[in-house]
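Only one protein chain is missing from this complex, and each of the others stays in its spot.
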Amino acid sequence: MKRESFLKQFVTLYLPLVLLLVFILFPFYWIFITSIKPETELYGAITYWPRAITWESYKNLFTTTVNFISAMKNSLIAASLTTVVSLTASTLAAYAFSRYRFKGRRILMAMFLSNNMFPTVLLLIPLYSIMRNLKILYTPWALVLAYTTFTLPFSVWLLNGFMNDLPMTLEEAALVDGCNRRTAFLKIIMPLLGPSLVATGVYIFMTSWNEYTFAVMFTNNASRTIPVALKSLIGQLGVDWGLLTAGGIITIIPVCIMFFFAQKRLVEGLTAGAVKG
Amino acid sequence: MVKKKSIYPYLLVAPAVLIILCVVFIPVVNAIRMSFQNYDLRKPKDIAFIGLANYAALFKDPLFWKSLIKTIQWVVFGVGFQFLFGFILALLLNRSFRGRGVVRAVSLIPWVTPGVLIGLMWRWMYDGNYGVVNDILQKLHITGDNIAFLANPRTAFPAVIVTIVWQGIPFFALMILAALQGIPYELYEAADIDGASPVQKLFRITIPSIRNTIMITLLLRIIWVANSVDVIFNMTEGGPAYATQTLSVYVFNKANILNLGYSSAMAIMLAILLCSVAVPYLIFTFRGEDD
Partner (left out) sequence: MKKMRLAGLLAAAALGVVSFGALTNAESIEPCTLNYVYWADNTDYSALMQEIIAKFNAENEYGIEVVGEEIPWDGGGYNNTLFNTVMGGADIDVATLKLTATPMFVNNDLLEDLNPYVDAWEDKDDISENLYNIMKQAGGSDAMYLMPWNTQILYVYYRPSIFEAAGVEVPKTYDELLTAIEKCTMDTDGDGKTDVYGWGMRGASGGQEPWGSFIYARGGSWDDLSTPEAIQGMQDFIDIYQKGYCPPTATNDGFQEIIANFKSGLTAMTVHHIGSSKGMVEELGDDVGAFIFPAGEGQWTSMGDTENVMFASCENKDAAFEWLKYLAAYDGEKMWCEGTGNIPVSTTVQQGEYFQNDPFMLVSFEGVDVAGILPIKDETTEWITNWPATVSQALVGDITAEECMQQLNAALNP
């Protein structure tokens, strides 16, 4: 890597980065500020740092009727299970689409793509019946099944795109060297695919983490997830800004920390694969 | 590439196909059937097959056409800017600098933020009386008076587009960042020797190398954004004066009042609209494979 002058680096890296980050992070900052402002300071002259800080909302989070700890646990279970199930199924399918040519392939691929073109609001009643008949209502599996269905198509296509972008030379070399397909897949493709798997996994996780409509129908008090818990803070008589924003903050932070560790895999992929290859 | 007949690929796609068929097949077929009926659950006893009457009514519904145009604008500007900013962010995050890990993690925040909170928070920031956006614009001397962003039909739509752009940047940033990792470094070294400028490298190496990822993420995001309801619904409910009513919001509103036949017909029109983007992509992709 060549050393760049500070000015050049500033203009091409730091300046645009800071501008984008301000746009991305300001609403988050505003959520945080709102969570520590007393209710009276919300209306009136705008303050960029509260005149009086209160952590009351955070304390209330753990004493109100909305069980945040349990909701976080439920969200985590549903989102993690979905990520595992959906990522596994979509990696297998994407590998088949990317590396094999078989009858019905194009039709299946088109089917996957069209799956998400239909607004879910029209599917709710039959979906509920299906979950009920499968006897998985109110268990995490109802959500896992629903989220897997609606994340699979995108994941398959994403991974298919990533795989098509991967240089095929390494894999072919391995096949020539006498590896069978499965070994080639596990030893060559998987490590190379690391970053893409992380990215797709994050996509699946986020989608399941943030979903409300299925969550409110397929869960009960015991299996409620975060979006439902947050929404129950918005009644006919207004929004409980303090609880809502504090609840938002404590759900955002752990996911960011998780991603902080996951993102290392984003850059490790290629080097690791190249070394093994 | 394996072309000979083998059972392997079928086994590999089987789990994904089975899950999808088991969950959405019946509901989707049901919705398609509803679009040919006057399926209104407020009058369940009158439900009957009415052929293409819903579609005929659609073509005469000025709100449908208005929503259709809104949908196109929503997708073009929404996805366009998401992609632009996401791409820039991915390039920046791919460079090495101190604290990169933390910056990468926090860049994801808009995506982590629960949808419930996004609509409400932005609505609050745009508030015409206590909104921070007005305050900032005035402090920067860009505007004079308070603007009621979401109450004015002219500003409401751009305002919700800004929100969806904000929400979608991390998706593109993450996907493109992941794809960038697959580009062999030797390509850049070779270009450096040839004395290529950064812009040339971007257009000759970076973009062509991640072409597949760019195309597919754009397509997937177009489908997703065209179908997204909750940001608009939580901010304006499609108002004021239908200024922010996209087709998917229209479908949602009609479905909520249980006119499922009419909204299914609209949903199918929306799907056809999306196919007009997806089919050329598929033809292009499949043709590329044959070469």
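Structure notes:
Which chain is which? They are A and B, in the order written, and residues in each are numbered from 1.
Here is the rule we use: a residue touches a chain if its C-beta (ideal position, glycine included) is under 8 Å from a C-beta of that chain, and two chains touch if they have at least 3 such contacts.
Bear in mind the structure is a predicted one, so any value in this text is a computation, not a measurement.
For the options B:Ala156, B:Met175, B:Leu218 or B:Leu247, the residue in contact with the chain missing from this view is B:Ala156.
Here one chain is not drawn; of A:Met190, A:Val239 or A:Met258, the residue touching it is A:Val239. When the omitted chain is restored, the residue from A:Arg51, A:Lys103 or A:Arg132 that touches it is A:Arg132.
Although one chain is not shown, part of chain B still touches it, namely residues 41-45, 127-130, 145, 148, 150-153, 156, 236-242, 245, 253, 256-259.
The chain not displayed touches chain A at residues 40, 42-44, 64-66, 124-129, 132, 216-217, 220-221, 228, 231-240, 243.
In the analysis below, only the chains that are shown with their structure count from here on.
Chain A and chain B have Cα centroids separated by 15 Å.
The part of chain B that touches chain A in the complex is made up of residues 1-3, 5-6, 8-10, 12-13, 15-17, 19-20, 22-24, 26-28, 30-31, 34, 85, 88-89, 92, 95-97, 101-118, 120-122, 124-125, 130, 132, 135, 166, 169-171, 174-175, 177-179, 181-182, 184, 198, 209-213, 215-217, 219-220, 223-224, 227, 229-230, 248, 251-252, 255-256, 260, 263-264, 267, 270-271, 274-275, 278, 282, 286, 289.
Across the interface of their complex, chain B is touched by residues 1, 12-14, 16-17, 20-21, 23-25, 27-28, 30-31, 34, 42-44, 46, 88-90, 92-93, 95-97, 99-102, 105-106, 108-119, 121-123, 126-127, 130, 145-146, 148-149, 152-154, 156-158, 160-162, 164-167, 181, 192, 195-196, 198-199, 202-203, 206, 209-210, 212, 226-227, 230-231, 234, 239, 241, 244-245, 248, 251-252, 255-257, 259-260, 263-264, 266-267, 269-270 of chain A.
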